[in-house]
Structure formats: structure tokens, C-alpha cells
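My structure is below; once you've seen it, I'll send some questions.
A single protein chain has been removed from this complex, and every other one stays in its place.
On to chain A.
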């Protein structure tokens, strides 16, 4: 297997409590801590492990977004990716950038870079879509292994264990293929300081959707973003008997 392409997204850090903008257009992004989408860290880790096992020769990290997305690519490079590609999308274009666009951009790059495997996170924790990997596979007409918890590679064939609702499922496919990483695929490594320094020297190629010939006109209009309903404050009960009484009152037992 020659090359692996990994998509990485810059998202608001998972530990941040987000705030909805008063004008209902979205959530507050400015001055908020961002980091790499946790599922994408797992995707990068898996690609780097494939390289360490000499199954992959090169790992390319790609991110679509504003200038700051380069920080996310640098993180991927520090984790062991060889080079980066930044597809610059900013301003209002970025607000309406959707998996349909990203999947087309990734598919185009996958062809151009002649990759054998695309690994993505199963979902981004901001828009919670869980679409990009499936759509990229659809655009390329490649097989997909979604929600992977184990990836084995033998003689050009991938055996993929997927997390499904009732348990696990095993499928086999040949490359080229698209995989999406679930939480339990691996434990991502921390980038060490020397690797962070080395990552600064690794190349990042800059492109625009136009360079790749992909139209990013919005297909979905966001009408509003609001806070979810707030739950009524509850009560701390003194003992089990009171709890049982309350549950009986509510008709639960």
C-alpha cells in the first residue's frame, strides 16, 4: 500500500461548554479553544501505525477550513504524518461547508495523490453529522468500512471490525477503500516536543476548492441555532425510601 490520506478537522475542543450566539446564527467561535476532532486523532494514529508496520509508505493529512486549520495539520504532522494539504475555505463559505463538499474535495485529492486508503473519523463533534467517510466512498465508488474498531491488513485485503448497534461485525474488502475510525480503534499518541519541532519542517501544500474544481455552493441553509430546552432543577433526596416514594409518585415503579 503506497499512500494513506487522512482527513482532520479543527473543531471546538471537546471539553469546552459551547455558547449559542444571541443572534441565533451559530455558536461563539472567537477566542474559544479549538483542537483536532478526537475521532481524527484516532484516524491519524491508525495511519501512522500502518506506516510503522511498513504497510503504508506515506501518510498525508488534509484539512479543509480557515488558516487556523494549519495548526491542526501541524498536530497531525507531529503525530507522524509525512506531509499536509490545506484546502483553504474561510468566512461565510466555511460556515456552509458540508460533508458533501468535503467528501468531493477528499475524493479529488485521493485520485490526484493516488492514495490507496482514506481514513477519517466517524464523526466531527461539532456538527455531529457522521457523513463524510460514507460520502467520500460514494463519490469514489470505493468500498467503505465505517465505525472501525479494528483494522487488519493481509495481502492487499482489509479485514475490518465495525461497531454496530448490537455488537460487532466483520467485513473484508480490497483497497482502495475508505475507513472511518470509531473511539476504540486505538489510543492516539501525544506529540512529543522533538516531533512538534520536526513537524514545523514538514511541507504543507495549500489549495483552494477552486484549484480542485469543486463547487462549494451551500446545499443546506441554516435557519437558526438555539439553546436546547433547559431541564427543571431537580432535588437531592435524603434516602432510598424517599427516592422510591418519588418514583412511585411518578408512576415509574
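The rule is short, and it goes like this: a contact is a pair of C-beta atoms (placed from the backbone, for glycine too) under 8 Å apart; a residue touches a chain by one contact, two chains touch by 3 or more; residues count from 1.
Simple rule for what comes next: contacts and distances are computed from a predicted model.
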Protein name as given in UniProt for the chain not displayed, "Light-independent protochlorophyllide reductase subunit N", "Oligosaccharyl transferase stt3 subunit", "Translin" or "Electron transfer flavoprotein subunit alpha": "Electron transfer flavoprotein subunit alpha"
Contact partner of the left-out chain, one of A:58, A:93, A:113 or A:127: A:127
Give the residue, chosen from A:12, A:36, A:151 or A:199, that touches the chain omitted from the document. A:12
Hey, which of A:59, A:137, A:151 or A:199 is the one touching the hidden chain? A:137
Take the complete complex as the reference. Which residues in chain A touch the chain that isn't displayed? 12, 14-15, 17-18, 20, 27, 39, 98-100, 103, 122-123, 125-132, 134-139, 142-147, 149, 159, 162-174, 182-184, 218-228, 231-237, 239-241, 243-244, 246-247, 250, 252-253
